[in-house]
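Here is the structure we will look at, set down as structure tokens.
Removed: one protein chain of the complex. Kept in place: all other protein chains.
Lettered A, B, C, D and E in written order, each chain numbered from 1.
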């Protein structure tokens, strides 16, 4: 962050030619795994992410069980080869934090009260990483939950905005994340436009925040449309398949 | 240990001006924490130590439960910043050993048989360390147990003696511990003057041991008085407070 | 492996003077430990190995219990001082793999169905290692199981063959294992001459494999004879002892 | 215990509905804050004990010499670790930091790092050698709002930090060569949402009762934010939490900097 | 669940007795194999996704510069790791590799190492510096025969691997200086024994039903073998598994090398 002397924006365009409010290309596939109860694949720019859902299932050890609701556990994992400098396998502090905030975000929409004493496990695997993996992972996880038939009040949709060379832009790619001034990932419940995940680091005034926030929410709404389309076409596939 | 050529004693006085049988300054406070069931703070020379008690409470996993008595667990922990060269967080072998001998010492006075199947947890945090932390920790732990209202047959009081430049002295400070010839921490049940913790390393003849031992027990008896005073004044505080 | 230019065979003899189909010297003792329910010691060339058996006993945690049969766990461990370059204590990946294939091999003969919900633990300690430790360990473990009185359909007997300077030879020693072209450890159920453990790494044609395999099985049959003799003489000891 | 927690949650929520808090505070009011700098000054390079109501956090700063990161070879290194010591709460367990401890450490870390509070370029010694600043957060008593207490204690401890003398490739322990260079004072302020109201500085009971939590770390700009909890926040709630955080941040900054 | 597994086992065994498999394959027939090389080509040095029926394994290869082993100072180093990701099966748990993952990694490792597939002597850079080749096996969907899928994906990924540019003691990420030198293509083929028959490429149900398992890794010779399972194998069963493995190995090798 904070190195403002690198030219990330030329003639009003970003390094990859995008406009300030333009998303990278996104592709969503539903039901990509055989064993998992639900799964989804998302390609978001150079990010490649799979999410899978197991549960509701038995929670061990027993004393962790909650008689009022299911326990939702989300594990975010970066594959060793997903980044240029190989990452050592196993959770680091960043992954643990993302797993926590993702669990919180998804818990807000899943009807956990329907499955007391159980656990719902969500696994997010980052196969290729290029900034924005937590948003991509959440979007895939929501679709995977829907694919698993787990009852939800709404879906979670997520997108980041940020500040690059003094401009507020949508959906940072790797170079912008590394060299830009701020990153603001947001996840929302689209129907109410309420926020279930929000993190930020860098430097923003109150006004810049408002602008970036609204841009990120707008991006998330666009992602929401793609999530719905992917889910509908997967259901159609099934119907046509039959 | 064993480097006798460093002058730790000049004109019958120690580096910090103390006489051979003189304790460092000691301050004890009772009930310093809000969440713990009992707690105590001890300042002993440059040592700063907090002890806290939780329990009797449920022990997990179940098969560790003892139907005849409570399990007493004492965990001694050195804060990373408590020593000049930062200590990596987490237990090392020294901490594990001190935790074990401290658990044994405290188990000898707590009426564990009153709480079968449960666990009593005692946590000792060394916030600043300057030799003698295990003694300071035990003294604080005893007071914390009393503060928690856990029934005890007696209190545990602890003090070390040692050998420095050929002299048997009471209550070693850091330089004496590092460069002296022997350290002998002792913990006693004051009423019976019996020993519940005793460790020693260095070089002592049988006669020197006897002298050092009796000095340490005498030191522990003086600490015992301070522990009682701290407990009585804390009870008075409560009464006056009401 | 694979360095064929080192002369491991001279005038039809191996470095230690053995013929191609000759075993190293083997000594087996039964019942060498006091606490274990069964135990055995094997000296095989320079290898020194102890195996011990505990169980059937309670398995924790409960949800691992199998209501149809006992769980058999074999742990293979190399002592730090068993090799010239000290090995760090604790399991490495090689030990974990050997533990797994040894558990599988022994599970094939032990009548696990007789002890549902329990665990049978087998511990193999390599005190001195000189190639062939997994075979030595399995042989000792079989004898220890018999010593513990655990019902078995048969015993497991094990031996390796390999390829050294182009020749198929029996029972590789350290230098042959390090510099030879192939190692093929095999464990069998002697009565049926069927294989319960087989691993191989190096280079072998189909024909070489067949020759090496048959040599290894032949070696295992010779070991089987020694295992039986050791067990019979241990029973005699008991009878004579009485 | 669980039932008690539910009842307390209802009680707290009802109070908030009436515009009240259990301890009588206004919604925009912090509990009493005491900052004791240099609390363990005999061994640590810097330290501060913070009492936020009954919540107690001790932070110690240690300095060592080590290697810089390859992508910033002329800058010092900072690492923030948090330990939720088991004495601080019946729900904290001994062992390596869990997700809660990691979150505390990372939010505090981001606030300090992104604000540029430590002048990292002044921690360069020579090629391949820089100062490593260890910020160790020790939570001793958890009565709510650990993040703010930890963040306040961390920057207070850093302001209190002396640089050890370094001569002939060796640290001279116990001798000092000036203060750690600090350029600004990032302050975290945490609000929670209970029954559609925004309250600052949640007590433990309020943390149980909350729908969502928002921490905003400010200097003259926002430097870090972290939403927590399983509920959702509306845009205006976020904006009012930001406004509150700037206001309270200024007040707390004065306390940290001292008279 | 347990009862269901027992019933399925009986069902599979009865089918085999009649000369049939649940999915209609012949005993010597593999499921469909799809190999997608360069699947994560933007970051990894080499990669391949293999679909073996519904089993899915992704392997990524990363290269770094490091120290050689003392006993081979002029050769590169290879390490193979496998992670059975918890998404791949309800029985896989998060955490460090267990014995099953370690077995997969070690069998794949031995096949590559013993066949000399990587020309290790070409990975020497200068005294004390060689290329380290990390082969990371990521099992994403376990529907049986993970070892073959992992082994096929590993050698396919190695064939796809580019060497990063190395200049002035530094790796230039994103620039390349040629391919990783590979001399041959070791292929693992796994057979199982069910009711005295030998079947190749077991599905998950067949793995539950099997008495024993035998993996044979071949090039022009056998390079590695691994027996698994708690049952026993006869000599002729082993020999016919070897013959099958040479045959199928040749077919699969062509698939791996591509058109």
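Throughout what follows, a residue touches a chain if its C-beta (ideal position, glycine included) is under 8 Å from a C-beta of that chain, and two chains touch if they have at least 3 such contacts.
Please read all numbers here as calculations on a predicted model, not as lab measurements.
Under the touch definition stated at the start, the shown chains contacted by the missing one in the entire complex are B, C.
The residue touching the chain not shown here, chosen from C:27, C:68 or C:86, is C:86.
When the missing chain is restored to the complex, the residue among C:57, C:94 or C:191 that touches it is C:57. For the chain missing from the display, the contacting residue among B:140, B:197 or B:231 is B:197, taking the whole complex into account.
As for the chain not pictured, it touches subunit B at residues 1-2, 67-68, 93-94, 96-97, 99-101, 104, 107-108, 184, 189, 192-206, 209-210, 213-214, 217. Although one chain is not drawn, its touching partners on subunit C can still be listed: residues 33-36, 39, 46, 48, 50-52, 54, 57, 75, 77, 79-86, 89-90, 121, 123, 125, 127-130.
We take it that only the chains that are shown with their structure count from here on.
Shared contact partners of subunit D and subunit E, listed by label, are A. The chains that touch both subunit A and subunit D are B.
Centre-to-centre separation between subunit B and subunit D, using Cα means, comes to 31 Å. Centroids of subunit C and subunit E (each the mean of its C-alpha atoms) stand 27 Å apart.
Each of the following residues of subunit C touches two or more other chains: 61.
For subunit E, residues that reach two or more other chains under the stated contact definition are 97.
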